[in-house]
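A protein chain is absent from this complex, but the other protein chains hold their places.
Just so it is clear, A, B and C label the chains in written order, and each chain counts residues from 1 on its own.
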Amino acid sequence: MSGIHDIAILGASGYTGAELVRLIATHPRLRIAAMTADRKAGQTMGEVFPHLRHLELPRLGTIAAVDWAGIDLAFCALPHATTQEVVAKLPRDLKIVDLSADFRLRDPAVYEHWYGHPHLALDLQAEAVYGLTEFYRDEIRAARLVAGTGCNAATGMYGLLPLLRAGVIETDDIIIDLATGVSGAGRSPKEGMLHSEVSEGYAAYNVARHRHLAEFDQEFAKAAGRKVEVTFVPHLLPQNRGILATIYVRGEGEAIHRALAEAYANEPFMVVLPFGEAPATRHVRGSNLVHLGVIPDRRPGRVMVFSALDNLTKGSSGQALQNANLMLGLPETMGLLAAPLFP
Amino acid sequence: MSGIHDIAILGASGYTGAELVRLIATHPRLRIAAMTADRKAGQTMGEVFPHLRHLELPRLGTIAAVDWAGIDLAFCALPHATTQEVVAKLPRDLKIVDLSADFRLRDPAVYEHWYGHPHLALDLQAEAVYGLTEFYRDEIRAARLVAGTGCNAATGMYGLLPLLRAGVIETDDIIIDLATGVSGAGRSPKEGMLHSEVSEGYAAYNVARHRHLAEFDQEFAKAAGRKVEVTFVPHLLPQNRGILATIYVRGEGEAIHRALAEAYANEPFMVVLPFGEAPATRHVRGSNLVHLGVIPDRRPGRVMVFSALDNLTKGSSGQALQNANLMLGLPETMGLLAAPLFP
Amino acid sequence: MSGIHDIAILGASGYTGAELVRLIATHPRLRIAAMTADRKAGQTMGEVFPHLRHLELPRLGTIAAVDWAGIDLAFCALPHATTQEVVAKLPRDLKIVDLSADFRLRDPAVYEHWYGHPHLALDLQAEAVYGLTEFYRDEIRAARLVAGTGCNAATGMYGLLPLLRAGVIETDDIIIDLATGVSGAGRSPKEGMLHSEVSEGYAAYNVARHRHLAEFDQEFAKAAGRKVEVTFVPHLLPQNRGILATIYVRGEGEAIHRALAEAYANEPFMVVLPFGEAPATRHVRGSNLVHLGVIPDRRPGRVMVFSALDNLTKGSSGQALQNANLMLGLPETMGLLAAPLFP
Partner (left out) sequence: MSGIHDIAILGASGYTGAELVRLIATHPRLRIAAMTADRKAGQTMGEVFPHLRHLELPRLGTIAAVDWAGIDLAFCALPHATTQEVVAKLPRDLKIVDLSADFRLRDPAVYEHWYGHPHLALDLQAEAVYGLTEFYRDEIRAARLVAGTGCNAATGMYGLLPLLRAGVIETDDIIIDLATGVSGAGRSPKEGMLHSEVSEGYAAYNVARHRHLAEFDQEFAKAAGRKVEVTFVPHLLPQNRGILATIYVRGEGEAIHRALAEAYANEPFMVVLPFGEAPATRHVRGSNLVHLGVIPDRRPGRVMVFSALDNLTKGSSGQALQNANLMLGLPETMGLLAAPLFP
């Protein structure tokens, strides 16, 4: 079967929307049939993102104007809260890969606690499958609605989930120190994201209260079979793409390395470095790869686990495409095998 | 005489305001008695600019609330158009160093052409002295109102004015190719100034229609004694501070170098490099210095002149302080002798 | 026919070598059969370039140890001078795409003038075809040895060759002001290329004596049918990839725009922007695209032409692959259609 699937991108004027277009541009089985951006409706994608001006793409329109007939799947890259209202009105037979935070959390009370308002589409929330492909592959394949993970959350989980499942680390002494590029903050103008404010500087933000903690709590408890509360301190890097999590755990180094290597042995995008080596964000840039490393501390029983990925690719739009491939019955890696861009 | 002069900074919440505070913080004869930022009134400067949090400074207030008694001089770092309205209402015996574009142009028609509206304070416009210190030193010393130059304009003029005065270049074939850091665009959030939009990229902007052309036209005509129209193409650099003008002229290389060297022989901030050497923005960062270079083309009669300065220091706030020193009868270089920060 | 061509990469441990691997990694018809790096022989490519560690690649070896049987084409990414010695010893039936400066210049005297020593393989120099694909496509298709262009040279030529051919600009008043990212300087450690020396700064280098002038002279004369000497001032940008040429010419703006648009109307990688728009290096990053723009000066008869490309892709390794496709009878764009990476 070599048919073409028509897809739509809702919220195409942000960085994750543009990244979807970049990836799908060379995907042999997907065709972008509709793109929306309510505030930029009427513009071409090339006007909004000149690096895509050479592509033939549908003009940006409103969500209301999309003709859903013939569209198999929609990527939804809208802000959270808006998303649940929009998705609730989409055709019920449309497959949806959502990139927002709206459907990540299983427990409505937890959602309300972290996002400050009640969820408005509880049925969808109940239906959604968490989009961490390597851990929910079968559910994603069968899902209608997949909730893309937080990009920081994915980075931390890739380093920790196999360890919690294998029981090779203590669960009450986990620290996730994380550094992320600025593109995760999106394209809306904010003083704190200006070049003058970001370059040549480094600082922590949302210390101990970042919303991706909710995802950690949910998924780590599930993996460990008990409540797991981690410490999480994200920092902002003077770079555009890339997240590195430096994770401090207690356990035995080689056992930890083995648990990661075994968990990811057959995964096409997961690269576990030789024991003792540390990954770098620059070596996964623009790719769907995750590089993982394990280095023991000088103090016995303490180990550092490192996890690096590109927040816009494996952390959001690449993950979304990987999940869409599964949902559409296509090869999982299709359109995602480009090597990282370095330097 | 070692008295202290009280000064005010109007519009202290932008980058030029912060740069003024940075410079004045170690100035032995100036005291910041009032600071305003209408939208941030009530905040401390340390809240708005954490790098200044160690300084004892007056709280940010409104312009209306400033007590002008005892204040000798005001730096006005407000947006253009707003500025002329504000300055018109300030006490008539107050010395003013303005950093906006409002008082740079002598001809009201030229102002209206480039800024799109009639000037609202023609008497002040007539009174103002153009703030390019090395060329208007005596007028500035006697002035009540000094109009700071455009930062791009200053960079180009430092390379060209001595050549036009000395008559060593042709006046109808001058090209100013210029590259500037992003801090000149200010701290207001704009999509185009986000780190993700600026870093790892380079492009021209406002090609052939940048407003600093008006200053070039005015000052070059005055220096040459005839109309001089230059070509001017500014570019945006992926860096915060620094402007480099690469100026293409026709003339004889060594004569051009000599004209620059002679014009600036006694200038404390002007450094003319040996013939054949090119300056770099990184070598003037944070200082009030201008580095100038002259290199002949392989084609006889064609010469490149290079001019580099820090847009926030010599290009605006450092220039402003240099002029304030003159207006207050203080040593011209006071508070301005810090060496550049490299790397 | 869907056979696989085995290729070799000589000098794979530099940035252009790594870029070739990145591009070929997803090329459906090429297989990397041998890779050399004399000083790193024995290492894996993943050790030298960790971003390529997920790929199955031959181990780095010496040139002497390559088994040429079955290899159809070699990419040669060695330093100049070394290259002519190496290529002279390669099998005579091997197709070669060279990325060095060794075979770009037709005239041995010109080579000796610019590179400071006599050429050691005059027969190869005579045989080589200049690799600017869009202008030498037929010759390249039939060539055994193709000489990749200088990356700065290509950027300037894409903006100027159609204009010289069409006769729409004056030939004695052309200025190429160019800014380039640092990756063009290669991976050998040099003080001037350290992050501390490059970031947050901008300066001209090799003013009026850059070796790519020799390529300009050769190709512009050919296109114009007469000697053309341009002024050329390159600058170093605080970024890794990307070159922008800002070209100052005399002519009529719309005629110039039309000449470019017509010349590149059917070219898959050449994008001529609407009249009045300026391209940016960030919008071609990592791609084989060239973005071109034309903006008239305020002074009639003067026009700025802008040309932007990625020095490692279209400026060297992407160009090399495009030429290799032609030489091997493959579709010219194969493996080169990935969209730019932004941000």
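To be clear about the criterion, contacts are C-beta pairs under 8 Å (C-beta built on N, C-alpha and C of every residue); 3 or more make two chains touch, one makes a residue touch a chain.
Source: prediction; values computed, not measured.
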- Write out, one label after another, the shown chains that touch the chain missing from the document. A, B, C
- Message: Among B:T36, B:S100 or B:S183, which one touches the chain that has been omitted from the display?
- Response: B:S183
- Where the complex has a chain not shown, which of A:T281, A:N311 or A:N325 is the residue touching it? A:T281
- Query: In the full complex, which of B:R39, B:H54 or B:H117 touches the chain missing from this view?
  - Reply: B:H54
- Had the left-out chain been drawn, it would touch chain C at residues 15, 182-183, 187-191, 193-200, 238-240
- Can you name the residues of chain B that touch the chain not displayed here? 15, 18, 21-22, 25-26, 49-55, 183, 199-200, 240-241, 271, 273, 279-280, 282-287, 289, 291, 337-343
- Message: If the hidden chain were put back, which residues of chain A would touch it?
- Response: 175, 177, 179, 181, 196-197, 199-205, 207-209, 213, 229, 231, 233, 235, 237-242, 244, 246, 248, 278-283, 285, 295-299, 302, 304, 306, 308, 343
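One rule holds for everything that comes next: only the chains that are shown with their structure count from here on.
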- Message: Centre to centre, using CA atoms, which chain is the farthest one from chain B?
- Response: A
- Over half of interface residue numbers shared between chain A and chain B means same, under half means different, so which is it? same
- Task: Measure off the straight-line distance from the CA centroid of chain B to the CA centroid of chain C, and report it in whole Å.
- Result: 40
- Message: With centres defined as the mean C-alpha position, give me the chain A-chain C separation in Å.
- Response: 36
- Chain-centre distance (mean CA atoms) for chain A and chain B, in whole Å, is 45
- Query: For chain B, which residues are shared contacts with two or more other chains?
  - Reply: 196-197, 199-200, 238-240
